[in-house]
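Okay, handing you the structure first.
In this view, the complex is presented without one of its protein chains, the others remaining in place.
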Amino acid sequence: MPREAEPSANEKAFLLKALQDEQIRLDGREFDAYRPLELTFGDEYGVANVSLGKTKILAKASAEVTVPFADRPLDGIFTIATELSPMTAPHFEVNRPTETEVLLSRLLEKTVRRSGALDTESLCLVAGQKCWSVRVDVHVLSHDGNLTDAACFAVVAALRHFRKPDTSMENGVLTVYTPAEREPVPLGWLHSPFCVTWSFFGDEGETALLDADWMEEQVRVASVTISLNRHGEICQIAKLGGVPVEAVALLQCTSVALTKVKEFSTYLDSKLAEDAKRRDKGGFMAELRAENDRVVG
Amino acid sequence: MSTESPLVVLPGESIDPSLIPTHHKNPLRLGPGLRHIPPSEIVPTVAGQLVVDNRKTSMWIEYNGGRYIPSQNDLIIGQIVRSATDFYYVSLSPYTPNATLPHLAFESATKKTRPQLSPGELVYARVSLANKHMDPELECVSPSTGKADGLGPLKDGMVFDVSLGFARRLLMAKSREEGKVEVLEALGEDGLGFEIAVGRNGKVWVNSESTKTVVLVGRALRETDEKNLGVEAQRKLVKKLVREMR
């Protein structure tokens, strides 16, 4: 396996010097500024292309009918798959998970799945027999740091954009309609959590940055990922090792994170509305729709 | 350099024989991107623009992008990976086999006075041997004069990654006229003092008394490269960055 790339000693030293002595980042960003975040949806439902500076992520949601787990007969199945391929960087190998990959998938799991963002009960079709299995595949196309925040945004965007085939139950017969027969329906969505990652620098972690790029990630001494929604409800805080961080600093980080999450949330809503407008052919088919718009948050 | 409209070629396309320069005495010299299939066929191997220099009876393909492939006499910026008994292993780009740099290939180096470099440090070196069947070899000293000529360890400063084509333009003898790179001059005219070393492997090392200057030079170089800025836009960019930093 090729060795992972590593910045030179000069680069590491310089980056720290610039941060601590001059308070500047190499790309001129403010300490609490994200790189430009861009989201585009594909032609299919449930495909989200997210780019955060040079980090690029593709998330694709899909659904199929399957048998629920025996111990959870009333719940559907929801999985998030994050496999890093050599496209991310040549040292990642297929079927050989690295630490980056494991941490990314656990964070997404905690943020999106365990926080109950997707209503898994609504995925149940026939108790104990049939349910939807919803799956999101996260593909990292280009890795320039902060995979977590970008991947989380992509997963949430893909799921909120996704439509699963409509179904009906009549006399104990389950029918799954094709897109031509009935317009597919959105998932039961409860709230939209986002990740905000802070990176810490210096001997005591006194300098904190948002949205570290690849080089900054190589030099940081600790990081904290805070997952929350726009109502300020915190789903999880992960601080995996590194130097200790003051509790007061953490509180500050959380409050900045909330403003960022509100921005993400507004951006995603506007992109979803824009896409809906683009797809809305209007007229007859729209009027034939029987269902009400769900309010999602 | 030819004056006709740019001729884009793709791998395997045939080249109009009338374009191939001939000279009664000088042999034809083929540059990057071309291969000779005996007896007399010349075929491009990459997509790019065919450039013919009739005066020097040479031709090559001008292109940008891809990974650095070492070639003899290139100046490169390498990163020390580790030291063996009598040479250093040096990385020229990530995921490629290491080049070797003998401990004694520095100016007036002896077993006792050679520079001690630890992993992660940088050197500015020349490729002394590049051969597809062997790992590349480097030197930080001119073999004919024994002088360093500016090569050697690079202390402090910062390295910025640029595209291979941009590094080539920066290294041109007349980078301003032929390469249309004005950004360094513009930075200098704004009163910024800095040292710079350009590696053919797409790396630019910048050092200065002031940390801000290094950051500024790095951003100017990267933006010029990534956004394909012309001469005017480069000047504008430098003005804008200098204003921001002050």
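Labels for the chains are A and B, by order of writing; each one numbers its residues from 1.
Operating definition for what follows: a contact is a pair of C-beta atoms (placed from the backbone, for glycine too) under 8 Å apart; a residue touches a chain by one contact, two chains touch by 3 or more.
What we mean here is this: contacts and distances are computed from a predicted model.
One chain of this complex is left out of the view, and of "Exoribonuclease phosphorolytic domain-containing protein", "RNA polymerase subunit AC19", "Cullin family profile domain-containing protein" or "Cyclin-C-like isoform X1", the protein name its UniProt record gives is "Exoribonuclease phosphorolytic domain-containing protein". The chain we do not see here touches A, B in the full complex. Only one residue in the set B:48, B:102 or B:136 touches the chain that does not appear here, and it is B:48.
Summary of contacts with the chain left out: across A:25, A:56, A:110 or A:230, the touching residue is A:56. Only one of A:81, A:169, A:240 or A:276 touches the absent chain when the whole complex is considered: A:81. Only one of B:103, B:169, B:203 or B:219 touches the absent chain when the whole complex is considered: B:169.
Although one chain is not drawn, the whole complex shows that of A:28, A:73 or A:90 it is A:90 that touches it.
One chain of the complex is left out; on chain B, the residues touching it are 5-8, 10-13, 33, 35, 43, 45-49, 62-67, 69, 95-97, 132-133, 165, 169, 179-181, 226, 228, 230. Where chain A meets the omitted chain, the residues involved are 1-2, 42-44, 47, 54, 56, 58, 60, 62-64, 81, 83, 85-87, 89-90, 94, 133, 135, 137, 139, 141-144, 165, 176, 178-180.
The working rule: only the chains that are shown with their structure count from here on.
Only residues 2-3, 5-6, 8-15, 17-18, 21-22, 24, 26-28, 90-91 of chain A touch chain B when the two sit together in their complex. Residues of chain B that touch chain A in their complex: 79, 94-95, 118-122, 154-159, 205, 211-212, 214-215, 218-219, 241, 244.
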